[in-house]
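Accompanying notes for the structure given below.
Note that this complex is displayed minus one protein chain, with the remaining chains in position.
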Amino acid sequence: MSQAAAQAADGRPLTYLSNGFTLRSWLTSTDHKRIAILYAVSITAFFFLGGIAIGIVRLELVTPTQDLVSADTYNRLFTLHGIVMVWFFLVPSIPTTFGNFLLPMMIGAKDLAMPRLNLFSWYLYVAGGLFTVYALIAGGVDTGWTFYTPFSTMFSNSHVLAAAMGVFVVGFSSVATGINFIVTTHMMRTRGMTWMRLPLFVWAMYATSFVMVLATPVLSVALLLVMAERWLGVPIFNPTHGGDPLLFQHLFWFYSHPAVYIMILPAMGVVSEIFPCFARRRIFGYQFMVYAMVAIAVIGFFVWGHHMFVSGQSGYANLVFSFLSFVVAVPSAIKVFNWTATLYRGQITFEAPMFYAIGFVGLFTIGGLTGLFLATVPIDIQATDTYFVVAHFHYIMVGGSVSALFAAIHFWWPKMTGRMYPEIWARFAAILMFFGFNFTFFPQFIMGWMGMPRRYGSYPPEFQIYHVLSSAGALVLAAAYLLPLGYLTWAYFRAPRAPRNPWHATGLEWTTPSPPPPLNFDAPPVVNEGPYHYHPAEVGPEARPEGAEDEQRASSA
Amino acid sequence: MTASTASSPPVALHEPWEDLSRQRQAATMGMWIFLLSEMLLFGGLFAAYTVCRSLNPMGFRAGSHEADLVYGTINTVLLITSSLTMTLAVRAAPARLHKVALGFLAATVALGLAFLAVKGMEYHEDLTKSLFPGPGFKLPQQGAEQFFSFYWVMTGLHMLHMTAGVIAVSRLIVVGRRYPEWLETSPAVEATGLYWSLVDVIWMILYVLIYLPGRGG
Amino acid sequence: MSRKRDKGDGHSPFWRGPLLAWGALLLLLAVNVALAYLLGGDNPLIGVGIAVAMVLVVAIIFMDLRRSGPINRSLAGAGLVWLGIMFALMFADYLTRS
Partner (left out) sequence: MILANILPPGASLYAHNVDVIYYTLMGVSVLICLLLLIVGGVFIVRYRRGSPAKRGPMPELLSREIEIGWTVATFFAFIFLFFWAAAMLVSSGPAQKGDLEIHVVAKQWMWKAEQPNGAREINEIHVPVDTPVRLVMTSQDVIHSLFLPALRLKQDVLPQRYVDMRFTADRTGTFPLLCAEYCGTEHSHMTGKLVIMTKQAYQKWLEAQPGSADVAGMGRKLFTSLGCSGCHGRAAHVRAPDLEGVYGRSVQLADGRTVQADKDYLRDSILEPRKDIVAGYEPIMPSYKNTLSDSDVLRLVAYLKSLASKEKDQ
């Protein structure tokens, strides 16, 4: 029976949300939209767990001496923050929530190619999470999220095994997601959806999936060797038995640099969807944006050595990795130019998603440029392992990836929940987040270059002013993160119902009712033109068709 | 492809797909992408092995000299033959040769179990020759203990993959014997075949890295 | 070897290709062991070179890369290319340490 006729209990058309309310219906559902919601809930939980850990750290750092928590607890807190934020929040954040939810809909498919593998990948994520939570409860791990040997294998007496096993398992969850997205993008595009008509978000998911599939196994090997050495006592990285501690760093960073591209590419995909919609213009240089994303995903594998400039790597390798790191910065620069150029001759409106997207472009530019500093060997020698590098990667990951995540949340919230959200609150939260973020991390650039090392519980007193500023900023940022939790929960139950296409965006996901029915489309859609056909040639100032105004404001049933 | 309840036969075609050949093409591509990640998994291990061998060449040669070439070669022959029988099973299944396919699958499982048995005997012998890294390790050279660390980790990980392969093929036999029609259409057969051949490929490289360096010359 | 049964339909029976490949693999294995004894096992060029040849035989015939689409072939190729990247850049460090 076609779902259009299917009625949910209260007579409204059946949607994926009203398609079963028991816990079992959620935990065993292979509907890509439900799995996206499962991921969203678990990722938000881990985001706040990591946030609490760093909240305590920032409070401790207000004073130069170690007086809030002991040195050991301090080390376990920042390690927990690192592990949880990287592997349990940032890597899965956009691909597993918005990628899962939107990829099939954007290419006109009913579901991902392998629905059961998709559910299995969530269970792998939960299993990895349980290992990490066990490691936390049992006493925490104090090796830093980088697990450097020989400290992690021989000198740490914390729960390295449990934490490493947690990351090992969650790695396979992202490999499974990667396999699913690649096969879906290849095999399940609807009629007319050629490769060059794919929305850039789909291209971002496709490029990210290859990075996930190719990079994650090497991390699994590195952690497997650490676990083997710690548990079985087999001397692989043990320096006295001929092992080389740098070998672990090579294997670890072979994954961890592509991992930062796993974190930023989806964010680029989201912003590439939002800018055209709110500027009412076709994206500028669609082909260049696609080639740039693929180039970032490929060259991302050549540059890991810039994390090891001071680690005892040979001078020749330093130069090679420095050169390749400059090359990989070029595609990112191109994308920033293209986003800015998309605004030219547009009809720009400033709803909350656009606020976050503009914030993304600004902060990602600063993050990218400081990346150039760190690609230069002499500058990196002074700046690595200091707060300069901490500020750099937070500008990219928090300023970039998390801003884009909130942009995506607000942009697709009507489609996912069938409700609007309070616009004024959302814009206020966006502005608060932008200032809270800069307030927190800009002082870290300054004290980093002055020589404030990272992972210090107590520090030379001359840096206190910057730490106090940074901690104050962290409070503002924490408030800015709690706001959306508040008003979005309120909006889910009280906000007016969302129409089919509140932003008048192009893209197949906006042709379905909000929230969409279990199998997305009644009949498989046919596509006959490129993704962002926003800008009719000669339209004057009022770009939107007449009837659009009232329909969006009115809370149509 | 979990088998459905005992009464109704498992259907090969699954929810989002309408056309079985497209689904089989997707399953094969999905398995190839998984094999890509397996290549990187074992590739990372081989890279670590090669780096350590370049740092301690004498120790690795001494360690490899201790590894039992006879067991290694037998296992390699067993695995190559099992890869043959698996390929013949995969080719026979869609050609409606359901009996032949089941026979080859059984041969594959038998050869796989033989491999595990030989590997078990080799491990037992290694333990008696105190070749497990630790205080009582037999060889004095620097790097020999590291060689055997790689030996145990790499062959152990390979054995896990081999065990998973034997389970997967056994499942094909169990379901295939009851529902011949499923065996001839299900994409699981070709996917398992690809997985099995990759486990064979990984062993071939392992064989060269572990058993050959210590010989002759 | 009773396992071989001629059920071919029209063009060469389905077992001919794999059986030839099987023979080739055993031959290559024997050559590899012999060379290891003759020229010394730790010379990587011979050992790994023959191993790569065996891998190609398995990939092309047993894993049927020949007939499966260009996507699967490029996936197999991508695996080798990425391994090449890892080996090349790691050894760019190890080989040039003073």
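Letters are used for the chains, namely A, B and C, taken in the order the chains are written, and counting of residues starts over at 1 for each.
We take it that a contact is a pair of C-beta atoms (placed from the backbone, for glycine too) under 8 Å apart; a residue touches a chain by one contact, two chains touch by 3 or more.
This is a predicted model, so every value here is computed, not measured.
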Exercise for the section: Please provide the labels of all shown chains that the missing chain touches. Expected result: A, B
Completion exercise
Given A:T63, A:Q382 or A:T511, the correct residue touching the omitted chain is A:Q382
Problem - Candidates A:G20, A:P245 or A:P524 - the one touching the absent chain - result: A:P245
Problem - Sole contact to the chain not displayed, among B:Q23, B:S37, B:N56 or B:T108 - result: B:N56
Completion exercise
Considering the complete complex, of A:L27, A:A138, A:V310 or A:V526, the missing chain is touched by A:V310
Fill in the blank from the handout: Given A:S42, A:S256, A:T370 or A:T417, the residue that touches the chain left out of view is A:T370
Exercise for the section: With the missing chain put back, which residues of chain B would touch it? List them for me. Expected result: 56-59, 140-143
Completion exercise
Note that chain A touches the chain not displayed via residues 66, 71-72, 75, 142-144, 146, 148, 150-151, 154-156, 239-240, 242, 245-246, 279-282, 284-285, 288, 310-312, 315, 318-319, 322-323, 326-327, 329-330, 333-334, 336-338, 340-341, 343-350, 358, 361-362, 365-366, 369-370, 372-373, 375-379, 381-382, 384-386, 446, 449-451, 453-460, 535, 537-543
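Methods note: only the chains that are shown with their structure count from here on.
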Practice task
Starting from the mean Cα coordinates of chain A and chain C, work out the distance between those two points in Å.
Solution key: 39
Problem - chain B-chain C separation of Cα centroids, rounded to whole Å - result: 15
Completion exercise
chain C touches at least 2 other chains through residues 71, 78, 82, 86, 90, 94
Exercise for the section: List, in ascending order, every residue of chain B touching at least 2 other chains. Expected result: 25, 29, 33, 36, 40, 43-44, 47, 51, 55
Handout entry: chain B-facing residues of chain A, complex
Key = 30, 109-117, 175, 178-180, 182-183, 186-188, 213-218, 220-222, 224-225, 228-229, 232-236, 238, 241-244, 247, 250-251, 254
Completion exercise
So, in the complex, the side of chain B touching chain A is made of residues 2, 14-16, 22, 25-26, 29-30, 33-34, 36-38, 40-41, 43-45, 47-48, 51-52, 55-56, 59, 133-134, 142-143, 145-146, 148-150, 152-153, 157
Exercise for the section: Enumerate the contact residues on chain A facing chain C in the complex. Expected result: 186, 210, 214, 218, 246, 250, 254, 301-302, 304-305, 308, 313-317, 320-321
